Structure formats: structure tokens, C-alpha cells
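Left out: one protein chain. Kept in place: all the others.
Order of writing sets the labels: A and B. Residues in every chain begin at 1.
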Amino acid sequence: MRLIHDGASGPTALKPAPATAGAATTAGAAGAAAAGAAVRRTARVRRRATHRSVRDHILHALPCLAALLTAALIGFLIIYILVMGIPHISPDLFSITYNSVNVSLMPALINTVLMTLLALAFAVPIGLGGAIFLAEYARRGNRLVGLIRIAADTLAGVPSIVYGLFGLLFFVTMLGWRMSLLAGACTLAIMILPLIISTAEEALRAVPDAWREGSFGLGAGRLRTVGRILLPSALPGILAGVILGIGRIVGESAALIYTAGTATSLPTSLFDSTRTLSVHMYVLASEGLHLEKTYATAVVLLLLVLLINTASVVLARRLSRKVRNV
Amino acid sequence: MSEPAPPVLEKQRVRQVNLMSFVEQAVQVAEIAETLQVAETLQAVEALQVAETAETVQVAEIADATEIAKAAETVVSAKLHTENLDLFYGNFQALHKVNLAIPPLSITAFIGPSGCGKTTLLKTFNRMNDLVEGCRIEGDVLLDGDEIYGNMDVNHLRKRVGMVFQKPNPFPMSVYDNIAFGPRTHGIRRKGDLDEIVERSLRDAALFDELKDRLRHNALGLSGGQQQRLCIARALAAGPEVLLMDEPTSALDPASTAHIEELAIKLAERYTIVIVTHNMQQAARISDRTAFFLLGEIVECDTTAKIFSKPGDSRTEDYIRGRFG
Partner (left out) sequence: MQKSAGALRERLAFIAFATAATLCVVAVLLICAFLLINGLPTLLREGPFAFIGNTTWQPATDTYGIFSMVVGSLYVTAGALVLGVPLGLLTAIYLSRFAKARTKRLLQPAVELLAGIPSVVYGFFGLVVIVPLIRQLFKVQGMGILAASIVLGIMILPTIIAVSKAALDAVPSSYYEGALALGASHERCVFSIIVPAALSGVVASVILGVGRAIGETMAVVMVVGNQVRMPVGIFEGVRTMTANIVLEMGYAADLHRQALIATALVLLIFILVINLLFSLLRKKARG
């Protein structure tokens, strides 16, 4: 009904009008190149736009408002933390030892690096090996493949507190590692395993089959093909996944509280309890004693994670560009 | 279509002569085989079969020596040889009872409509079909008389039987590393040796002068024709005896195609070449023998001259006429 009304009310002199106001806007924008008529046409389009139903207006406004609100939320969250935190970043926040006066985040930062490296040392070889198996060795319909997919999907959905509890039961208690760097790293390794596997598998699958054929055709075995042709080509994608994994490790707290503990000093062995920056942040925030330092710590943590995630995005873009060019 | 260049004709003639001597040899073998009926060596058993073939042929009163020779060549001196080869993809039978002998140091062209099994047969010669799931083979495929699908090492087989693909597929690395990939795979590590192989392969592929200053550049930056010749050089560097070419010029412009064709004719002096082509003029221009495929069967296989002048089967004739208009 509305459409008929639209058509009838439009001035007949109007160019063969696109049937809808929405399309008219685009068509109008495109046609605006014809300079002379541009102004008049825009005016007409606008007038036509007033003929859009109220319902169309609402439907147009809703997504725009939602996007605006989302953008505002993101902006506010990040800017608020930065504004509140940056003035309180001081040198003593980075002293090498922690005490309750300087509330230094340095030990936690170093621990985060150690924890990350250790967790990656477990997760990357296993995850990469698993991905190579899924992408290059397993035949379709292999029962193990189905099982591994289900397992990886399940692992990906398990909440981090459940990982923490498992780490507590298995590594800390049963293997007797106490709350330690090692127990925390192993727990985190399991947590990021599905991420590493799925990104690495995707990156391997993105390598053109022609290169596989070329390599096999020259008499290279599967292992050599994987090592010399596939892994180098898939490297950016694999790295993007690893960096995403680093982001998760750095941001993780629930899985670590009961596996790596909350000790503030630097570890002297793999079996010493440590706190990472996120756990440190949690402890500070829930103690509520050093609000300013907490803001400053939040800034450091936020920037660290943002940096890591940006690196991942950039790498992934580079990969997709490379694949497109071939 | 343009006339083949005179040097090409000359080379073809030389190789025609080679082939004739090959046929003569086979006839001799057949004759010797008759005299060796009591010998008990392995060769003798083969020769016996040859003799039997020859006898049955004689019984059939076909006196033509080349016919006997054809039977003999299948057993004794073919480079590649298939016997009652059936190939299945799952439940689909892609090849039916293929019997084919490919003489050494020649170019054999596979022609026929799309999906008739040309590429499939080509890929059985270096077992690239192994990569296809559900691919099953019955019958024999022999390289120099050895069972390809027996306990031959696949990687070694693929070193001996090189392949050039439909689309150029250089690896995303330098020109040098692309060519050195094969030799390195097969255990050559010394820089001096590799340098030599790379240069020789590039020269063989008539690419050295174009690329000698760009050996360290990424191979993906080359033109399509150069990429394909690089792939040929890469295959040569592995040290093959046979070169399989799967429509190597289908993705190239006419000038690059001419380049590759010349190259193929030159390489046939040292390598056995099997080429799949959609382009019948190409088959006529460069090949010594042509096999015509239809629906997974070889309708006929004979010298290119015969296939294109007086084919033995009406289907071959229809196909060739149809194409030539």
C-alpha cells in the first residue's frame, strides 16, 4: 500500500525513480556526479525521504543508535581507564621488588612473561602438531578427527574457572607441583590449545593445494612438504593464533588464582608460586586499598593486551593479503 | 594454425628415425626370443611371452613386422607400460582396462574430451593419485619393467618421474630455492653442486639468461610463462627420467606456449615425455605418438602421423575431424 502511495505522490517529472527511498539515496549519491542537477536532485531525494514511513525511520535509526552506543561504550571504557590511570603511573610502580608501599607491578609483569613463554612452550608444539595432523595427515571421515574436533570445541567452551579447578586438582594436588609457575603454565597451555589448533589448522588449509602437489611431484615426502612448504607459507596465520593465545594468557586470572597462586615475589624455580599481572590486578581491585595504583595497573594491563591483539590482527591481515595475491 | 618451424620438423624426423630403430630392435628381440625358448632366466621367461605373442600373431596370419614389434615392445623396452589397468574413485571407474606402452625418449600425447581419464592416467605414473581419497587401482603400471604400485618408494618414484602441472605452481620462495628444492629433497646439500644443478636446469629450460640476475628474487614475481618454465626447470633439477606434463600450456599465452613446445621437443632427446593436451594441434606439432581417450578407455594409440592421417577407429576420426572442422 505504502509503495503505491509513494509512487503516486512523487512528482511525475522526477527521473525514473528508484522504487525506494533507501535505494534512492544511493542512486542519488552515485548520480550526483552530474553536477548541475545535483543540488536539485538531492533536495528532491530528501523530500521523497520524508515520504518514508515512520516505521522505516525507526528501523533506520535503531541500528545507527545501537552502533553509536556500542562505540560510545568502548570509547568510554578505554578512555576512562586511561584518563584515571595514566596520571598515577610512577617509577616506583615499576620497582623490581614489590612491597605494600610501592605496590610495584614489575614482578607480576616479569611473571606474566615467564608464564606466557612456559605455557607457549607446551601449547604451541602440541597445538601445531595437532593442527598438522588434522590438516595434512588425517583422512576425511577418520574417527579420530571427529573426536578431536568435538574435544577441541568442548575445550574452547569450558570456562576458565573450570580450567583453574582442574589445574588445582591435577597439577597442584595430584602431581604435587603445589601452586606454581609450572602448574599455572600447564593449565593455561590446555586452555589455549583449541585456539592454537583451530587457527593453525585454518592457516594450513589456506595454503594452495598446488604447492602441495608441486612438492610431492618432486619426490618430497609429507614431512618435508609440511616443514619446507606448508609451515613457512602458513606462518603468519599460525603466529596470529599464537599471539591471540598470548593475549588470552595475559588477560587470564580465574584459571591462575588456584594454580599459580598469588605470591608477589619473583619465582626462583618452576615450583614457586607467582602472580601474573591480571591476578595482581584482581588482588589489588578486590583489596581496594590502592585505588590509584590499581588504575595505573589497569592501564598497563589494558595497553599490553591491546598491543598484543593488534599485532595479531595485523598479522592475520597480512596473511589474507598474501593468499589473495597468489 | 601456423606451420611448424623447420628445425622442429628436422628434430621430429630424427626422432622418427630413432623410433624406427626402436621398432627394429623389438623385432630382433622377438626373433631372439624364439631361439631362446629353453633358457630359464627371468628375461627368457619374458622373451617366451614375447615369442608366444609373436606366435599367436603369426597364427593370426598377420605378417606385419611392426605388429609383432608392438607386442614385443610392451614387454621389453617400453619406459612406461600399463597392463589391464582399472582405476576407481570410490565407486566410479575412471579408467577401463588400459593397455599402453610408452617408448623411451619420445613424446607421447594424450588427447580426448574433458573428463575422459587422460590426467588420471598421467597421475598414475607418479602416483599423484595417492593423494585422492578413495582411489583404487587394479592391474599393472610398470616403469622400466618395475611395478610402480609395488613396493617402490613413492618419493624415489616421483624423483624419477617428474611432473609439470596445469597451472604454474612455483613455491613462495626464491627462484634458486625453487629449483634447489628437488635436489635438496634428495640429499644434495653442497652449495657448489646445487649451484651447478640450478644453472644446468635453468639452461635446459631456456630460462637461464632471463633469470640469472634474479635468482634470489621471489618466484611469484615472474610472468606466467616464466613460472611454467621455472616449474619445468624445477622438475628437471630433481633428475628425472620421465617428464609428465598435465596441460602445461593451458594457462599460458600463445608466445609462452610456443616456448614450452620448443622446449618439450628439445627435452625429448634426453627425457621420456608424456603430455596431456586439449589442443590437438599441439599434439600434432610436438608428439611422436598419440593416445586417444574416450570415457576412461584408450580408443587407440599409434604414431601421431597415423592417428591424424588415417586413424583406425571411427571415433578417433570423428573427434579429430570434429575438432579440425
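In the analysis below, a contact is a pair of C-beta atoms (placed from the backbone, for glycine too) under 8 Å apart; a residue touches a chain by one contact, two chains touch by 3 or more.
Remember, predicted model here, so these are calculated numbers, not experimental data.
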The listed residue (A:L134, A:L218 or A:A263) that touches the chain absent from the view is A:L134
For the chain that got dropped from the picture, name the residues of subunit A it touches. 3, 19-23, 52-53, 55-56, 59-60, 62-67, 69-71, 73-75, 77-78, 80-81, 84, 125-130, 132-134, 136-138, 144, 147-148, 151-155, 157-163, 165-166, 168-170, 174, 190, 193-194, 197, 221-223, 226, 247, 250-254, 257-258, 278, 281-282, 285-286, 291, 294-295, 298, 301-302, 305-306, 308-310, 313
Mind pulling the subunit B residues that touch the left-out chain? 153, 155-156, 187
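The working rule: only the chains that are shown with their structure count from here on.
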Where the centres are mean C-alpha positions, what is the separation of subunit A from subunit B, in Å? 51
Write out the stretch or stretches of subunit B touching subunit A in their complex. 126, 128, 131, 133, 155-159, 162-163, 165, 167, 169-173, 181-182, 185-186, 220, 231, 234-235, 238
Within their complex, subunit A touches subunit B through residues 139-140, 208, 210-221, 224, 228-229, 232-233, 322, 325-326
